[in-house]
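For this view, one protein chain was removed and the others were kept in their places.
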Amino acid sequence: MTALLAIEGLTKAYPGVVANDDVSFAIQTGEVHALLGENGAGKSTLVKMIYGLVKPDRGVMRLRGAPYAPAEPRAARAAGVAMVFQHFSLFEALNVAENIALGMENPPKPRDLAERIRKVSETYGLPLDPFRLVGDLSAGERQRVEIIRCLLQDPKLLIMDEPTSVLTPQEVEILFHTLRKLAAEGTAILYISHKLEEIRTLCDTATILRLGKKVATCTPRDVTAAHMAELMVGKSLSVPARDAHEPGAVLLKVEGLSVSAASPFGTSLRDVTLEVRAGEVLGIGGVAGNGQDELLSVLSGETPVAAGSVTLKGVALGALGPEARRGLGLLCAPEERLGHAAAPDMSLTENALLTGRGRKGLEARGFVDWSRTRGFAEAIIARFDVRTPGPGVAARALSGGNLQKFVIGREILQDPVVLVVNQPTWGVDASAAAAIRQALLDLAQGGAAVIVISQDLDELLEISDLFCALNEGRLSVPRPARGLGMEEIGLMLGGAHDMHEVAR
Amino acid sequence: MIRLEKRPQPSRFWVVGAPVLAVLLTMIAGGIMFAALGKNPVEAIRIIFWDPLFSERFAGFSRPQLLVKAGPLILIAIGLSLGFRAGIWNIGAEGQYIVGALFGAAFGLAFWPSEHPLIFPGMIAAGLLGGFLWAMIPALLRVYARTNEILVSLLLVYVAEALLASAATGWLRNPEGSGFPGSRNLARNPGTDNPELIAGTGMHWGVLAAFVAVIAAYVIFSRHILGYQIRLAGEAPRAARFAGVNAGRLVILCLGASGALAGAAGLFEVAGPAGRISIDFNVGYGFTAIIVAFLGRLNPIGILLAGLLMALTFIGGELAQLMLGIPAAAIQAFQGMLLFFLLALDVLANYRFRWKREVAA
Partner (left out) sequence: MIIDPVTLIVALITVATPVLLAAIGELVVEKSGVLNLGVEGMMIMGAVCGFIVAHETGSVAMAFVAGMGGAMALALVFAVLTQVLMANQVASGLALTLFGLGLAALLGSGYSGLPVPVASRPFPEALQAIPVAGPILFSHSVLVYVAIALVGAVWFVLARTRAGLVIRAVGENHDAAHALGYKVVRIRFATILFGGACAGLGGAFLSVVRVQNWFDGMTAGAGWIALALVVFASWKAGRVLLGAWLFGGIAALQLRLQAAEVGVPVALLDASPYLVTIIVLVIISSDRRRAALNAPAALGRAFHAAS
């Protein structure tokens, strides 16, 4: 039997890196095939080649035995290959039907299209109103838009890039159900992920990439997650460790905080209350777009609020700006590294000044002490093992993991009383992620309070003492993280968003 | 196929090399334009770039003109560069220049014909204030009503021109001018005069102010936290907010400073080289300064050099008009061309060109 898609010796090099090196594997009709690897292993480059966004330097692909070399995504779609992206492919100001039409070669008339959208969404249990603006949808609903866009074209091969990173556990269940149904109807699915348990539940075969090379193809149900992890990472990783301890005094307190959204598609915070104690790690879970960015900017001081709604050691600082809060010891590290936590075109030295200015005494009477600033940058680089030629390098030249270590390190080296981090390990390779988590735990061990906002539930359960969830701008009551089950967490995250239509 | 590839780091070589190459390419393209006008291109380029400084016949007159013309350009461009670096686009410097001149001249004329030594400093202060206030209109509207400062500052140029016309023909008109438009000649009165400080150099108080502004801007950008905040706001606005930079304050500061400097430039001009308020005493320095700011890569030292170069094209252009009959408009087009080439070559600093052959699959 010929494979649906056979990949032979695909190679793609970028200046300085070989993204894919002689990769070969095959996907069968009706198979759910996992593509597994760390960040930077070359998964996205590989699927971009299959989808026609990138041309391989060497190697061939065959679709049902015939040569397959899509010059552009349109050609790939015409050949029956569809893709659900992790991000970057929806238009917030357009409605669902318009978004879907943009992904089709010959879309039917708007009214017919809306009818077909309704039909497909019912068939696969993915309710969706064709005339709603995408900007108003939750992350899970947006993903449905992408999936339906693909399904309307009867794909033979459906590529899904990290689809569960934006879903609650309940929504993951629904997605898996849909995918199994599709596979049973003969659609092959290429499922990209780094979450091992998911792959073991869903996939028939797994191809594992490491540093651009294929290291193994296996049947996930027959091997352990630990085995796959080792293949993926190439070494066994140490799990972050900390000693048991008693929490100290309350350091940061947020009470009855409500903030309305600043942008048309932003999330309003509703009556958020939280407190963290010395030595404690508070994990805040939630699906993207439920108020994480807004919460961080309220804590960092970018969005000023009523003075009394945020207090640090009893001092009301809600009305203070970022620099004043840093002076008092409340430090933050936002999610977006390039452009928010750091300025892409500025050197690491200049980026060290960005938050270290007052607390590190890098400025006197308005004048910058550049040699001290460089010293601070060098200290961060040395302490947190940031791989870079030196502090004069522009931030954008660093890999995601290295820049994240720099950003987190910059805050930790300022001895925060309270540190708030948003998505500390997003897009970071496994060893850097482990180092960052350990650093956060060490910080708490030293008596600081740490708030970790993240979508990665495994990460939160690993390092948090207390866990709570953000859902549509509301924060749930914190619960001890130890012993919390996925089912409970899923409900805290809001269960399956907007599934009432199904329930009806 | 040629592809562009983003450099991990901006190229240091091209940051300096691009403006130089842009000037060379403009000379070539300008030469072609002059040839199309039926003039000898080599001669035209020589007259524009060489003769004003080195020809025995003209240098005596035109060398001092270099500083006279470069002074206001540099002064305005330095102010503009503050905002441009922060992503705040004041393109109405021409209007601020006019209003500054009107304020300054009005102050001087109010005490006419007194020769009190405080009158001229008062005029400078009034010029600064006039430009500042005019720039506050777009600044406050941007901060408090989120109105686009590009459009407001530019539209206000036309309003300022209407104001100038009414001043020249009405409320500032020379009462002894037998009804002709235009104010009294400020340069003829020792109390209001902005004199040439060193004979034969063209150096007046405005040129001195321009040099001081260059040095101040250099210090601000290289050592002061304000320069850092300005750059941060321009390159990564969200990061700037995260760092604690108050965006609104920065808008007011940058627009205010550039408006004040443009206003001062207007006053120095009207009290010195121009002599008096007339309906068209402004010759577009406010717009040319935009080219100067970009050509100098928004860097104070670069602006100093770019201002001198642009002044040279003005003087050389007048000379070419005289000697070859090249229309004044050709020089304006020439300057615009320079900006085009500069913008086009900017790509070299941040991107690399790469030859790329498609591999047959």
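Just so it is clear, A and B label the chains in written order, and each chain counts residues from 1 on its own.
To be clear about the criterion, contacts are C-beta pairs under 8 Å (C-beta built on N, C-alpha and C of every residue); 3 or more make two chains touch, one makes a residue touch a chain.
Because the structure is predicted, anything quoted here is derived from the model rather than measured.
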Item to complete: Using the whole complex, pick out the displayed chains that touch the missing one.
Response: A, B
Worksheet entry | Absent-chain contact - pick from B:Val159, B:Leu208, B:Val283 or B:Met323 | B:Val159
Item to complete: Sort through B:Leu141, B:Ala247, B:Leu308 or B:Leu324 and give me the one touching the missing partner chain.
Response: B:Leu141
Item to complete: From the listed residues A:Ala3, A:Ala26, A:Leu53 or A:Ala319, report the one that touches the chain absent from this view.
Response: A:Leu53
Discussion item. For chain A, which positions touch the chain that isn't shown here?
Written reply: 48, 52-54, 72-74, 77, 85, 88-94, 98, 101-103, 107, 263-264
Practice prompt. May I ask you to list the residues on chain B that touch the chain which is not drawn?
Written response: 4, 6, 89, 91, 141, 145-148, 150-152, 154-159, 162-163, 165-166, 287-288, 290-291, 294, 327-337, 339-340, 343-344, 346-347, 350-351
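Here, only the chains that are shown with their structure count from here on.
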Discussion item. Help me check something: in the complex, which residues belonging to chain B touch chain A?
Written reply: 5, 8-10, 223-226, 228, 231-232, 235-236, 238-244, 246, 358-359, 361
Worksheet, complete the sentence: The answer for chain A against chain B in the complex is residues 15, 55-58, 60, 67, 69, 300-302, 321-324, 326, 332, 334, 336, 338-346, 350, 353-355, 357, 363, 366-368, 370, 393-394, 396-397
